[in-house]
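A single protein chain has been omitted from the complex, and every remaining protein chain is retained in its original position.
Right, chain A next:
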Amino acid sequence: MIELVSDSRCTGCGICVKVCPTNVFDGAVGEVPVIARQGDCQTCFMCEAYCPADALYVSPLADETEHVDEDALAEAGLLGSWRSRLGWHKGQTRLAAIDTTPFLHRVEPVRLDG
(Lines give C-alpha, C1' and ligand atoms only; values in the text may rest on other atoms or scores of the structure.)
Protein backbone atom coordinates (compact mmCIF):
# COMPACT_ATOMS: atom_id res chain seq x y z
CA MET A 1 0.00 0.00 0.00
CA ILE A 2 1.01 3.58 -0.51
CA GLU A 3 2.97 4.67 2.57
CA LEU A 4 4.77 7.87 1.69
CA VAL A 5 4.26 11.19 -0.03
CA SER A 6 7.48 13.06 0.60
CA ASP A 7 6.84 16.70 1.52
CA SER A 8 10.36 17.68 0.62
CA ARG A 9 10.36 16.04 -2.83
CA CYS A 10 6.73 16.61 -3.90
CA THR A 11 6.27 19.49 -6.36
CA GLY A 12 2.47 19.51 -6.09
CA CYS A 13 2.03 18.61 -9.77
CA GLY A 14 -1.12 16.59 -9.05
CA ILE A 15 -0.19 13.71 -11.35
CA CYS A 16 -0.61 11.03 -8.66
CA VAL A 17 -4.09 12.28 -7.83
CA LYS A 18 -5.03 12.01 -11.49
CA VAL A 19 -3.44 8.66 -12.33
CA CYS A 20 -4.33 6.59 -9.24
CA PRO A 21 -6.76 3.93 -10.50
CA THR A 22 -8.48 3.67 -7.13
CA ASN A 23 -8.57 7.35 -6.13
CA VAL A 24 -6.46 7.07 -3.03
CA PHE A 25 -5.16 10.67 -2.92
CA ASP A 26 -6.82 14.00 -2.25
CA GLY A 27 -5.27 17.33 -3.07
CA ALA A 28 -5.36 20.20 -5.54
CA VAL A 29 -2.55 21.08 -7.92
CA GLY A 30 0.03 23.08 -5.98
CA GLU A 31 -0.56 21.10 -2.79
CA VAL A 32 1.19 18.07 -1.40
CA PRO A 33 -1.49 15.38 -1.80
CA VAL A 34 -2.70 13.45 1.21
CA ILE A 35 -3.25 9.71 1.33
CA ALA A 36 -6.96 9.96 2.01
CA ARG A 37 -8.09 6.39 1.34
CA GLN A 38 -5.11 4.15 1.98
CA GLY A 39 -7.35 1.08 2.37
CA ASP A 40 -8.47 1.47 -1.26
CA CYS A 41 -4.86 1.27 -2.53
CA GLN A 42 -4.48 -1.77 -4.80
CA THR A 43 -0.67 -1.80 -4.61
CA CYS A 44 -0.23 -1.45 -8.37
CA PHE A 45 2.77 0.92 -8.14
CA MET A 46 1.42 3.12 -10.95
CA CYS A 47 1.55 6.35 -8.93
CA GLU A 48 5.25 5.74 -8.34
CA ALA A 49 5.87 5.07 -12.01
CA TYR A 50 4.24 8.37 -12.95
CA CYS A 51 5.69 10.56 -10.15
CA PRO A 52 8.31 12.82 -11.78
CA ALA A 53 9.76 13.80 -8.39
CA ASP A 54 10.37 10.32 -6.93
CA ALA A 55 8.29 11.45 -3.99
CA LEU A 56 6.13 8.35 -3.46
CA TYR A 57 6.70 4.96 -1.93
CA VAL A 58 4.35 2.00 -2.28
CA SER A 59 5.11 -0.79 0.15
CA PRO A 60 4.72 -4.21 -1.49
CA LEU A 61 2.48 -5.34 1.38
CA ALA A 62 -1.04 -5.62 0.03
CA ASP A 63 -3.01 -6.11 3.20
CA GLU A 64 -1.14 -4.44 6.03
CA THR A 65 0.38 -1.04 6.60
CA GLU A 66 4.06 -0.68 7.25
CA HIS A 67 6.00 2.09 8.95
CA VAL A 68 8.51 3.60 6.53
CA ASP A 69 11.33 6.04 7.03
CA GLU A 70 11.98 8.37 4.13
CA ASP A 71 15.71 8.67 4.68
CA ALA A 72 16.12 4.91 4.89
CA LEU A 73 14.12 4.43 1.66
CA ALA A 74 16.23 7.06 -0.09
CA GLU A 75 19.39 5.48 1.25
CA ALA A 76 18.29 2.07 -0.06
CA GLY A 77 17.67 3.60 -3.48
CA LEU A 78 13.98 2.70 -3.36
CA LEU A 79 12.45 6.12 -4.02
CA GLY A 80 11.86 6.33 -7.77
CA SER A 81 13.15 2.79 -8.28
CA TRP A 82 10.15 1.53 -10.25
CA ARG A 83 10.14 4.58 -12.51
CA SER A 84 13.82 3.98 -13.03
CA ARG A 85 13.29 0.29 -13.86
CA LEU A 86 10.76 1.36 -16.48
CA GLY A 87 13.33 3.75 -17.87
CA TRP A 88 11.03 6.71 -17.39
CA HIS A 89 13.54 9.11 -15.91
CA LYS A 90 15.08 11.57 -18.36
CA GLY A 91 17.80 10.05 -20.47
CA GLN A 92 17.12 6.44 -19.47
CA THR A 93 16.58 3.52 -21.83
CA ARG A 94 13.03 2.29 -21.61
CA LEU A 95 12.50 -1.20 -20.21
CA ALA A 96 10.42 -2.03 -23.28
CA ALA A 97 13.46 -1.43 -25.48
CA ILE A 98 15.52 -3.99 -23.57
CA ASP A 99 12.66 -6.38 -22.79
CA THR A 100 13.99 -9.93 -22.62
CA THR A 101 10.56 -11.61 -22.48
CA PRO A 102 10.84 -12.72 -26.13
CA PHE A 103 13.95 -14.69 -25.12
CA LEU A 104 12.49 -16.33 -22.02
CA HIS A 105 11.75 -19.53 -23.92
CA ARG A 106 15.50 -20.10 -24.13
CA VAL A 107 15.65 -20.74 -20.39
CA GLU A 108 12.08 -21.78 -19.57
CA PRO A 109 11.02 -25.39 -19.22
CA VAL A 110 7.58 -24.54 -20.53
CA ARG A 111 5.58 -21.51 -21.46
CA LEU A 112 2.90 -20.47 -18.99
CA ASP A 113 0.26 -17.82 -19.36
CA GLY A 114 0.48 -14.47 -17.67
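The rule is simple: a contact is a pair of C-beta atoms (placed from the backbone, for glycine too) under 8 Å apart; a residue touches a chain by one contact, two chains touch by 3 or more; residues count from 1.
Everything below uses one rule, namely that contacts and distances are computed from a predicted model.
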For this session: From the list "Transglutaminase-like superfamily protein", "Monosaccharide ABC transporter ATP-binding protein (CUT2 family)", "FAD-dependent oxidoreductase" or "ATPase component (GlnQ)", give the UniProt name belonging to the chain omitted from this structure.
Result: "FAD-dependent oxidoreductase"
Exercise. So which of A:13, A:32 or A:46 would be touching the chain we can't see?
Worked result: A:46
For this session: Give the residue, chosen from A:23, A:38, A:65 or A:92, that touches the chain omitted from the document.
Result: A:23
Seminar exercise, completed: Omitted-chain footprint on chain A covers residues 17-23, 37, 40, 42-47, 49-50, 59-64, 78, 81-82, 85-86, 88, 94-104, 106-114
